[in-house]
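Take a look at this one; I'll ask things after.
The complex is shown incomplete by one protein chain, all other protein chains being positioned as in the whole.
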Amino acid sequence: MATLARLSDVTYWYPGRGQPALRDVSLEIGPAEVILVVGSSGSGKSTLLRCLNGLVPHFHGGTLAGRVEVDGKDTRTSHTHELAHAVGLVFQDPESQSVMTTVEREIAFGLENRGVTSAAISRLVEEALILLGLSHLRHASLATLSGGELQKVALASVVATQPQLLLLDEPTSQLDPVSSEELLAAIRRLSEDTGSTIMLAEHRTERCLHLVTRVLYMNDGVLVADADPQRFADWALDGHRGLLPPVARLFARRARGHSADADDPGLPMTVKDAHRLLVAHEDPKPRHRPATSQGSPGGIALEARKLAIGYDPDEPLLEGLSFSLARGEAVALMGENGVGKSTLVRHFIGLARPLAGKVMLLGRDVGELTVAAAARDCAVMGQNPNDLFVKDTVAEEIAFTLDALGITGEQRASLTAGIVAELDLAALLQRNPRDLSGGERTRVALAATVCADPTMVVLDEPTRGMDALHKAELAASVRRWVAAGRCVVLVTHDVEFAASVVERVIVLGDRGLLADGPAADVLDGSLFFSTQINRLLRRALPGVLREDEIEWAGGDS
Amino acid sequence: MPTFRTAAVERRASPKRRSEASRRGLARRRPAAIVAYVGALTLAALILINPLQVTLLLALCLAVLIVAGRGRAAWPYLKTALYIGGFLAIVNPLISRSGATVLWQLQLGPFHVPITIQGVAYGVATALRIIAVITAFALFNLVLDPDDQLGLMSRLSFRTGLVISLACRLLPVFSRDAARISNAQRARGVELDAGRRRARVAARVPLLAALLAQSLERAVDVAASMEARGFGARDRSHWSHERRWRLADLVTTAAALLAAAALLGGLFAGAFSYNFYPLLDDPWSQLASLWWVLAFAALVVPALWSLPWRRSPG
Partner (left out) sequence: MGRGGLVSAVQLALHGRLRRDLLARLLLAFLGTVAIVAAGFAVLDPGSVNWGFLSLVLIAAIVGLALVAYGLRDSSASELSLIAALAALATAGRVLFASLPNFKPVTFIVLVSGVALGPAPGFMVGATTAVVSNLFFGQGPWTPWQMLAWGLVGVCGGVMGIKGRRPRRWELVLVGAALSVGFDWFVTVWMYLSYTPHTWPALVALYGEGLPFDLSHLSATAILAALFGPRAVAIIARFRARTSVTFLTTPARSTAAAPYHGNLDALGGFDDASQP
């Protein structure tokens, strides 16, 4: 079997860092593999991928020990542009990948770099457009495309050069679920139709574990596990359950005693696999929902009265919105991409003015408050934590928010100490926020947002690109805040996360409110906004959303 | 009020290239042909001084604009042009003293300001000239898509064209980043619009810091993406996917070159110089000059060729 790429005892330090990003990593990659790389942020997934096309070390600098061989070339002596013949890499951020202004030129860019003739470029560009379903956007300006479309263009641009090894570094983490699915479907088509090896770094294992032939798990720079999905799942049960899809976790708990089949199909990764397994064995039954640590909902924190929002008075985005949010309550705000969730949330503190109706924040009309005054009571964190970082150290960031809100003296000291302890930032206080990894940045952004102890906290898509570990931490924070009497609103597409943390769900649709009620009711039986477990068991056990609400008849193993 | 220094006329970069079939007039030509022709018109606008010649040129430019369907879009440019032209038409007669025929004497404070016919003519002529130049550039901006402009620039110097293309790609991204950063900071309690000018600028400095750092991070990501796609190799090719040269393109370009030659030749032969002082030269006699006739005829031909009465795609 011909090896496409090989790493031998690779250890790598980014310039100026004491700790290596990769430690003694060795692995071999062959043709026609589909590999999933998982690991929390900062674990070295991205570094590993970049080793394979020469960006590490030639672009990033630093120190490299060990040997990386790709397509017969040693990356020590071969530059990135030589390796680009065999390797293609799609990056995470759709907006920071493109160089040209129109789609066709962008796709042609890689081909031009390789000196391909004009006629061949025309053909390859055409084919790449067709392959990824982008023909109608051929002349479109990149500035007008959505994130999902931009990622498809990036993929087309890389695929046009027909690399043997296609690397994708968290390509869906900045995308909404629908675009993510489209991109993953395109990747799957590529894996099936071409002989390329595909290496995909991705957090949401439930979307792709069933598509891959091999899983690599990285932790803190070490390649901890390297196996096919079933064996990986078996390994992950011991201490890394968060990496597995909910149905796998559910079935892992089923007692295996009477099912000693020689051809044990293993743990299911998708709802379809799980259905097949369900048929043959005893039915599970639900157990008591674990007592949630919610405080009993207190007074009204925010009330919307017949709110109409949008940019055009004749065509409002949403209208007739009337709801109230209480203290001690966790609410998820869901809806299709672009329906107006983020816009709505801006109205809570007066960043946008409604077309009609009003918003009452703690009893006061937001329209009569300044944004700064409203921000004192309701902290809103936007989708991009980087937007907040204006200072050179974490400590100064927190101080900046407190300054802006006019908090001084003893109260300031105690709030600062409090938030640092709560979000575990003591070690990071003197670091530059922009030097931190993704998970750390989100923590710092959260700290800078909620340090002033607001009554209400709104988080807009906080789990984008977040690994399982950090999601669990965030969920714990949310529960803590709710127990302390805050009202927490989560604008999110991540149904699994929402189901684990909120009690109430509001769904927005075209023109207004589609649903508003307990999570168990709204998410149950939903066509789109539903959890894996619910999709599996909705007929047998209506209203059940999470696998920890279920126990097996024969007892858990 | 705009001045010539800040003559900024905002125009939306068109999201989709106008499809070939919907193009009219000059816009149907190849970018290279368009540039040659508009270049010749601009050259004329810069060289000509005789008011009659300038007026004819201006009329031609306007006609080409209208036939190409960009008449309405040109209005902001014309407004700027009229403002600047108006300034020149008023100020120049007041400050020029070399004219021989005095119309009347103005008394501005301690100053005697003689208004002469020659001064007024000079003022009007310079106004027309600047309007013609701005109109020629309006033609360039409106008939040529930004992407075509970029493509042409990259033909001249690949790296420079790349930098410009990349900057154009990033500009809307950064604008959106700026808006988002402003909102994020406001949501944090930062007061951006309170106080005097200096306070408002000071409040925005942290935002500028964030935007600066963010932009440079994006630049690093883009550079990585470029290298990952093979940038940096020696033998780079250029994808020319424009359509072939048609007869109309050739005619336009040839006429443009001929006009340019006639204009430059006439310039160096002194055929295009025109004196306002102390007495006005006879403007009509220059219209018979061979250089002028050749240049103007060459400029008119492509315009006629692009009139919609021709059925063929050329």
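As written, the chain order gives the labels A and B, with residue 1 at the start of each chain.
Following the convention adopted for this analysis, a contact is a pair of C-beta atoms (placed from the backbone, for glycine too) under 8 Å apart; a residue touches a chain by one contact, two chains touch by 3 or more.
Just so you know, these numbers come straight off a predicted model, no measurement behind them.
Screening B:L52, B:I66, B:I115 or B:A223 against the full complex identifies B:A223 as the residue touching the chain left out.
From the set B:V91, B:L290 or B:L307, the residue in touch with the chain omitted from the display is B:V91, counting the whole complex. Taking the complete complex into account, A:A225 is the one of A:I121, A:L137, A:V158 or A:A225 that touches the chain left out.
Within the entire complex, the positions of chain B that touch the omitted partner chain are 3-11, 13, 42, 46-47, 49, 77, 87-88, 91-92, 94-98, 122, 126, 129-130, 133-134, 137-138, 140-141, 146, 149-150, 153, 155-160, 162-164, 166-168, 170-171, 173-175, 177-179, 181-182, 192-193, 197-198, 200-202, 204-205, 207-209, 211-213, 215-216, 218-220, 222-224, 226-227, 231-232, 238, 240, 244-247, 250, 264, 267-268, 270, 272-273. Listed by residue number, the positions of chain A touching the unshown chain are 1, 8-9, 11, 15-16, 20, 23-28, 30, 32-33, 57-66, 76, 213-214, 219-220, 222-228, 231, 235.
Simple rule for what comes next: only the chains that are shown with their structure count from here on.
Separating the CA-averaged centres of chain A and chain B is a span of 46 Å. On the chain B side of its complex with chain A, the touching residues are 13-17, 146-147, 150-151, 162, 165-166, 168-169, 172-173, 177, 180-181, 183-191, 206-207, 209-210, 213-214, 217-218, 221-233, 235-241.
Listed in rising order, the residues of chain A touching chain B in the complex are 50, 53-55, 58-59, 79-82, 84-85, 87-89, 91, 93, 95-102, 104-105, 108-118, 121-122, 125, 139-144, 154, 157-158, 161, 346, 349, 351, 370-372, 375-376, 379-382, 384, 386-391, 400-401, 404-405, 434, 448-449, 452.
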